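Missing here: one protein chain of the complex. Every other protein chain is in place.
Entry: chain A
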Amino acid sequence: MSTEAVKLLSVAVAISVGAIAPALGIGMIGSKAVEALGRNPEAESAIRTTMILALAFAEAIAIYALVVALILKFA
């Protein structure tokens, strides 16, 4: 394989493998937040704030993978 091909493959592997765990995590956060909302509808604003914070943490992992992939691709 040429260097260029390996580079492209590594970009694809970096983002696709790196997105698996955050995807599962975000799904769990969303489902649990909806569950909590169903049990206690009055706590909507508190749940929403906490959920967005947790989402940001989970999403950050995917963003790290994305940054690595973008650096590999464009730099």
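Here is the rule we use: contacts are C-beta pairs under 8 Å (C-beta built on N, C-alpha and C of every residue); 3 or more make two chains touch, one makes a residue touch a chain; residues count from 1.
Methods note: contacts and distances are computed from a predicted model.
Asker: So which of "Nucleotide exchange factor GrpE", "ABC transporter permease", "Multicomponent Na+:H+ antiporter subunit C" or "ATP synthase subunit a" is the UniProt name of the chain that got left out?
Answerer: Result for the unshown chain: "ATP synthase subunit a".
Asker: What does the interface between chain A and the hidden chain look like in terms of residue numbers?
Answerer: Where chain A meets the chain not shown: residues 45-46, 49, 52-53, 56, 59-60, 63-64, 66-67, 70-71, 74-75.
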